[in-house]
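Removed from the display is one protein chain of the complex; every other protein chain stays in position.
Which chain is which? They are A, B and C, in the order written, and residues in each are numbered from 1.
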Amino acid sequence: MQRIGVFVCHCGSNIAATVDVKKVVELAAKEPGVVHAEDYQYMCSEAGQAKIQEAIREKNLTGVVVCSCSPRMHEATFRKAAERAGLNPYMVEIANIREHCSWIHKDMEEATKKAVILARAAIAKVNLNAPLQPGESRVTKRALIIGGGIAGIQTALDIADAGYEVDIVEKTPSIGGRMSQLDKTFPTLDCSACILTPKMVEAAAHEKINIYTYSEVEHVSGFVGDFTVDIRKKARSVNMDKCTGCGVCQEKCPSKKIPNEFNRGLNNRTAIYTPFAQAIPNVPVIDRENCIKFKTGKCGVCSKVCQAGAIDYDQQDEIVTQKYGAIVVATGFDTIKLDKYDEYAYSQSKDVITSLELERIMNAAGPTKGHLERLSDGKAPKELVFIQCVGSRCSDDRGKPYCSKICCMYTAKHAMLIRDKYPDTNVTVFYIDVRTPGKNFDEFYRRAVEQYGVNYIKGQVGKVIPQPDGSLLVQGSDLIDNKQILKKADMVVLATAIEPNPDVRKIATMLTASIDTNNFLTEAHAKLRPVESPTAGIFLSGVCQGPKDIPETVAQAGAAAVKAIGLLAKDKLTTNPCTAKSDELLCNGCSTCANVCPYGAISYEDKEVNDHGIRETRRVAVVNTALCQGCGACTVACPSGAMDLQGFSNRQIIAEVDAICR
Amino acid sequence: MRNEHSAAEKIKEISGTNPLKCMKCGKCSATCPSFNEMDIKPHQFVSYVVNEDIEALVNSKSLWKCLSCFACVERCPRDVKPGKLIDAARQLVVREKGGDYLKADEIPELLDPELPQQLLVSAFRRYRR
Amino acid sequence: MKYSYYPGCTLRNKAKDLDEYARASARALGFELEEIEDWQCCGGVYPLGTDEIATKLSSVRALNQAKEKGQDLVTICSACHHVIKRVNDDMKNVEDIRTRANNYMQLDEPYEGETTVLHYLEVLRDKVGFDKLKEKVVNPLTGKKIGAYYGCLLLRPGKIMAFDDPENPTIMEDFIRALGAEPVIYPYRNECCGGYISLKEKEMSQNMCQKIEDSAKGFGADMLITACPLCKYNLNKNASSELPVYYFTELLAEALGVKEEVAK
């Protein structure tokens, strides 16, 4: 028989306001096995933990139930406290009477009743708990960064500077990401390339950093400290060691009509290309889908003009398999498609563009060499209208429910730069709210209004109406004047919502990292663990976790690096002891369990067993506890009931069911 | 309306929309082809219902200027759909005895030989019980 | 192929040609429109109130008749199409309306939105196919620059009508191309003509129709087509009438060479 202590937390008024904690103590004390029950203001406080430890020592407790917040919050706290008092930590169970009870129920009597039942279930479980010993696993001292934008680059630099090997896997031919497409950055108007390029060079030159561009993560197995990852290095068709980056192949390539992704399709590139001048590595790739040589077998111009003999049409994709201790996701974002928002005439007029397209137009290396001009006729626009929140803050099924966070500031930036460079051009911004929470952000926005005379109109635009003369008519609300206005414009810029890179879903599935309904990766805790995934060993960097601007991205990238370094610095990790265990007397050696195990943790051995005095050799299942992650799939699959899960055994769960239904 | 609160509730019920979802972007008013004819503008309909100022609403000209063209319904980013609120307010009026906007005896002079039946039928349904 | 057919009030009276051209064209294209029996007027506008049941029943009756015959229900008038399609959506997806309507109707088997509602244009696009239509054209309307006027009712609400992209539709333009003419795309093609407002507030409708006509003319249209008798009336009556307005079926019949057959 266990000797159980029950500890009921008030959590200030978080629990005590709706649950009668005294009543819970009173009723829990009557449960079988309970020899001690008390309540306290804050069980997680030092004094609260001391109470638990004192009771363990004085009453010789063999089990502890803490009725408090979610075990996801403080299970570890209480288990450590118990361990310090000499109790096996796995003899502690939590009854979640806050998130699952006091916070969602209003009626005191009802909530108290439920809290008592939850306590009973936990007590019933602890009655069947057995001490468990965690094992150990090794840590591979190498990190993988998925995504080579500013988030990935910063994380890689920080981890590498701490002395660990880092691999960056980037899908496109060059690192640099979205930031490399930006012209200027807010709120200081630094040139984006000027501050990004040195970081790219530093990453490429770092002896601890290895960059795989034009590569994708194909398969991930293993677990924290010991991941095994397959990386597909797509065939570049150019030998990286031989290429000198002279660029002649690109000049001579006859296939010149391919939409240039880097310039958002606003101009064309060749089939052999580097995405932009500062690309790292400065080695082109052949886009095989559009290459004449690959399509027809004829051509081969690039090979003929290459002095270095670097062109290799026979190159094959290569799979690199590597072990990692930590993985950082830094997959970034894209702007949403605008096909559901054609009231803004994006697909009907060339002069309606997205902000990212404007970014390319404003850039000296962009499709118009940095001249602000209409894409339809090349004329300089005299009236420019910006529309905010296109696809952001939408609760219908056309857009995204969240605020994209960066648009208010980059629009102020665009407006200011245009007014500065083209004083004859009038700029109007239709906004719903101007959101500028950030250091020097509101001052920046006010500068756009006060110094640069940008006309901000509170109200959304209902329709952009192309005119026969090629201009645009913008029909919008002015909510301050309570008017509907028709504004003639030469160009309209849409602050298009951002969304996580569509590939992130595939990657999250490989990593078994959870993802929210908007495809942003979920943090382990929204406030206290914002750069970690709930899946151990997976860290989050940049917009893959939620919309953010460059300074925030860099800050988060550093934070993710520190978390990864904290992991890599350890030589060993203790493993979860809640693993499967087979009863060799019941096992009939059928292999069903091994077939459902996702980790290959179950093997079979011919073992001599003593079955009620009969000694014989049988084929029985054996669980490798270093590999077992404790999902329990095998326990249900096992037809003979031999397989059970420690810490969540059949008897324990049934005891909980019984206690709840009592 | 005798009781502003219950009238507001009735409008929410008939329209099936939740005006609290509104983020006050004004896209409805930006999109409304009847905007200039309306005394209470489409985006204001939402706040009138939220503030339970129904008396003013049902007496507004706007009830009879809405075309049910669904432009605001289609383009509302928050699923509030002011057009449905306007129609619900109109229902409150026409369901009251004597609240018809179109009287039978004024019809003959509105007719012309080409006028399609559809026009009369539609107007009847929108304007009368 | 046989379809149940719901002509609606106006096609029986002021818009006879819309109906007759449609039937003749259907024959020429190899499908048949079987008018449902004793149909009742749809009411012209969809009753938006969630508590309105009686006003939706005439649509349910038509839908149920088509269901009993196992046919899709074809409409032509934009208003009928709008009302019947939305009522069908209610019957399929809104439990409260479905239950109450069925309580009224007392059918042998409750109607639960089983019928597919198709606009005549959708039949042309999805069943006949515009390629096939193009093959059957004997008098291509070469050289004509036609602006399609969609109005509101065919397109909105986009989610329920599911007719075409509500902001950038293409079905009527593709139809115009199939007839050998050149479509003119202009931004006011999905803006309202005023609808029933023209009964009492003529000026409002005039304002709107003039914008539509000017926009179409500005982009080079020399005629407009529409699928709605009320739109046609308003555009004819409440704009400067510089552009002629036709039902799409009239041009269809002309291109298919069956217009004279109807005139007889």
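Points to keep in mind about this one:
As a convention for this text, a residue touches a chain if its C-beta (ideal position, glycine included) is under 8 Å from a C-beta of that chain, and two chains touch if they have at least 3 such contacts.
In this text, contacts and distances are computed from a predicted model.
A chain of the complex is left out here; the name its UniProt entry carries, from "GrdX family protein", "(2Fe-2S)-binding protein", "Heterotetrameric sarcosine oxidase delta subunit" or "Hydrogenase iron-sulfur subunit", is "Hydrogenase iron-sulfur subunit".
Within the full complex, the chain left out of the display is in contact with A.
If you put the hidden chain back, the residue from A:110, A:571 or A:605 that touches it is A:110. From the set A:509, A:603 or A:617, the residue in touch with the chain omitted from the display is A:509, counting the whole complex. Although one chain is not drawn, the whole complex shows that of A:22, A:59 or A:72 it is A:72 that touches it.
Taking the whole complex into account, subunit A touches the unshown chain at residues 70-72, 96, 98-101, 103-107, 110-111, 113-114, 117-118, 121, 508-509, 512, 514-517, 522, 534-535, 578, 596, 598, 629-633, 635-637, 645, 648, 650, 653-654, 656-658, 660-662.
What we mean here is this: only the chains that are shown with their structure count from here on.
Chain pairs B-C and A-B differ in how many C-beta pairs are in contact, and the one with more is B-C. Subunit A and subunit B, compared by their mean Cα positions, are separated by 45 Å.
Chain contacts: subunit C has residues 167, 191 touching two or more partner chains.
Within subunit B, the positions touching two or more other chains are listed as 71. By the touch criterion stated above, subunit C contacts subunit A in their complex at residues 159, 165, 167-168, 185, 187-188, 191, 215, 218-220. Taken in their complex, subunit C has these residues touching subunit B: 8-10, 13-15, 41, 43-51, 55, 77, 79, 152, 155-158, 166-167, 191-192, 194-201, 204, 208, 228-230, 232-233, 236-237.
Those residues of subunit A that touch subunit B in the complex are listed here as 343, 389, 393-396, 398-399, 432, 458-463, 475-477, 479, 482, 484.
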